[in-house]
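Here the complex is missing a single protein chain, while all its other protein chains stay put.
Naming follows writing order (A and B), and every chain is counted from residue 1.
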Amino acid sequence: MSTSLLFRAIQPFRVNKMLTLLLLFAAMLVFFSTRSPYFLTFNNFMNVLNQMVEVGLIAIPMTLVIISGAMDLSVGAILGLSAVSLGLAYESGMNIWLSVIVALLVGSLCGSVNGYLIARHRMQAIIVTIGMLVMLRGMIYVLNEGRPISGYPEPFYFLGQHAIAGIPVNAIFLIVMFLIATFAMRRTRFGTYVYGLGNNEEAVRYSGVPVVRIRFTLFVLSGLFSAMAGVFLVSRLASAEATSGTNIELDVITATLIGGTHIFGGRGSLTGTFMGLLIIVFLRNGLNLMGVSVLYQSVILGILILIAVGKQKV
Amino acid sequence: MSQPILTMRGISKRFPGVKALEEVDFELYPGEVHALMGENGAGKSTLMKILSGVYAPTEGTIRLKGRDVVFHNPMNAQRQGVSIIHQEFNLFPNLSAAENIYIDRPDITGRFGFIKWPKLVREAQALIDSIGGGIDVRREVQHLGVHSQQVVEIAKALSFRADVLIMDEPSATLPENEVQNMFEVVRRLRHQGVAIVYVSHRMKEIFEIADKVTVLRDGKKIDTRPIGEVTEQKLIRMMVGKEVGNLYPVRITEGQPQQVLQVDEMSLDASHKVSFELHKGEILGLFGLVGSGTHTVAERLFGLRKGTGDVYILGKKVRIGSPLEAISHKVAYVPPDRHRQGLIKPMTICQNLSLNLLKDYTKGMLLDRKRVKQVSETYMQKLRVKAPNDQHIVDFLSGGNQQKVVLGKWLATEPNILILEEPTRGVDVGAKAEIYQIIHQLAEGGLSILLISSEMPEVIGMSDRILVMHKGEFVHEFRRGEVDQEQLLKRASNPRLHEEAVP
């Protein structure tokens, strides 16, 4: 009896968490609209949507990776390498869409190296992905020696600069991806396995689930989505640069953790991450409009991470 | 005899819903080895935990060296002179033996707070030599053998000037040939006036080393006797008491002739191999003391551990290299620790019950939610899991119901062979009876069951056949009705027993 009571007490708590995020979001909108008349305009909103896509795309696999009890710090570097690969491939005379595929392949390959070391050989995810981060950043410079690559054909800019019915194409893509991922997490066995891994990997293994394959897939997905983010970034900025995606992991991880995903794994949701994403992109946008420098903003994001994780109980 | 060094009076310990100890008195004299015996669940470990400061007793007093004492935590108990050596050592593998003994103690630092290495090494070496350890204390513990590590543990305990030393199954982790060395150390300690509480199942050792023996049963003290006044027979009878008969359903068939599983020279480790067979509808019990290798048998059969040897299922040779392959050959395994291995406790009953077979419940890419629901409801009903619905979080269920979920998730795979390891551990008596009834029905329905358990009544009450294991080997086979707990324990603790000695 008491157990079911406890259970009932927990349900509204979950709703509460979502509600807290929504309230926080609303309060932020109100605050910034009093600061800047431009903040609460359709154009600004579409602008924000357009800019949140890269962080949002990476946040999808990051949420799953953290739920499964791991971490991927190499996403920004993978984004950069994919972006530069796209530029180099196009420069070498390849069709632009083939170049996009090259970029996606490069990202997936990086992800699978991560996955191979972490899933198959049970190495620590944090150290492996830090190693990848440093190595890939180095390789980016080796590949193009730090110069930006620009000058893509017009159709390619459709991805990052066009809008359908006033809504940016890339934002539509992001939302579709979020819907697909949420659907997949709820309606396929993969979703159950991911939560299971984060809660009790041993029990999942004892149940005959291919634990290695699942973990591997997660890191490949992480690489693939980082590469997608790279493609959209190049299209949006019309240029592939060596510094693309630097420090993007801070925004991604902050969005995920604010959204209620538990740092030790097992708990969290993509809906939460989406809310977290909205909060941090509008926060950044509002601070930009108020003229707060980018690096000052990272102070606020850093503090947000500490607050979000500090509230989580082990 | 002199004054007792330690007196426990009227010790009781209650946990929510369980009385683990009731009014236990216990006395210990300097220079004696006092064996503490009892079946699993008799209250030994609770008593030890109270004595070593892990638990506080609900009632009762402890007097140490003539003064009433309270132990706040293990460190506190140690400082007052009571040390415990656990089965699992608590050593720092990356530090030297000397440091492990004297770590973080003010007596080895000099005036400016620097560690005096020469003094540390000298004193540690002297301590090790005084118990005949024969270890170079400058070596790192990770490079020492198991016996030497145990000696380091003992030396660490003594370095606190321990008057009372508790040893929990000290021989369980030792190879056979090292046990005598350990006894040598224990005898020296006794000679130095240390009082030793020696917890063990192994009769042979008790008679060799102990001066006195105290037997616990169901949380009560049965008796304390000098070792000379008891025989093995008597001790076992004290431990076992009266049989609890009606818990176990009466078998109708006792297995059919058809052979379902045949294991041929399956390796457990580098030097041990086992062979056995299991028939259709049979319950085969596997019993052995700690360290006998029963758990390894299960791990090998379920693909959790690699090795050599042949396994035949229904006459066909199969390869089982992973749990996935085991499941595909219709082998199911209810693991001993449901918290760590059996369940994903923060998830729902439905998710747990369906976890093993989600692959089979997938249509195209998506889960067939109707089938998942149907399966989870079926097995919830079949096993009478008590919960409002299958969306209930497993963590909030009682131990018995949790265990039923583990059982259910494996039955959902419709196995031919079911390996049960400690199927009723941490489960109350009511749920126990229910689980036995379920196992019984499964066997009657033709399922072949391998029952691995450390609870003797369970093995005896449920099994059609019992294989007794000792240190990686099958040492005896009993048929149903041939055996009682005394004989089972005798065989498991002393394999070199002659046939005529069994009455």
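A few remarks follow.
As a working rule, contacts are C-beta pairs under 8 Å (C-beta built on N, C-alpha and C of every residue); 3 or more make two chains touch, one makes a residue touch a chain.
Just so it is clear, contacts and distances are computed from a predicted model.
Candidate names were "NADH-quinone oxidoreductase subunit H", "GntR family transcriptional regulator", "Branched-chain amino acid ABC transporter permease" or "Corrinoid protein", and the UniProt protein name of the unshown chain is "Branched-chain amino acid ABC transporter permease". Only one of A:Ile96, A:Ile130, A:Val212 or A:Ala238 touches the absent chain when the whole complex is considered: A:Ile130. Interface note for the absent chain: among A:Leu21, A:Met71 or A:Ile258, the touching residue is A:Met71. Although one chain is not drawn, its touching partners on chain B can still be listed: residues 74-75, 90-95, 99, 103-104, 109, 113-115, 117, 136, 138-140, 142-143, 172-173, 268-270, 272, 290-293, 295-296, 471-472. Think of the hidden chain as still there; on chain A it touches residues 71, 117, 121-124, 126-128, 130-139, 141-142, 145-146, 247, 250, 253, 257, 263-264, 293, 295-299, 301-303, 305-306, 309-310, 314.
Quick note on the criterion: only the chains that are shown with their structure count from here on.
Centroids of chain A and chain B (each the mean of its C-alpha atoms) stand 46 Å apart. Considering their complex, residues 304, 322-324, 326-327, 333, 335, 340-347, 351, 355-356, 358-359, 361-362, 365-367, 369, 387-388, 392-393, 396-398, 409 of chain B touch chain A.
Taken in their complex, chain A has these residues touching chain B: 3-4, 6-7, 10, 184, 187-189, 192-193, 195-196, 199-200, 202-210, 266-267.
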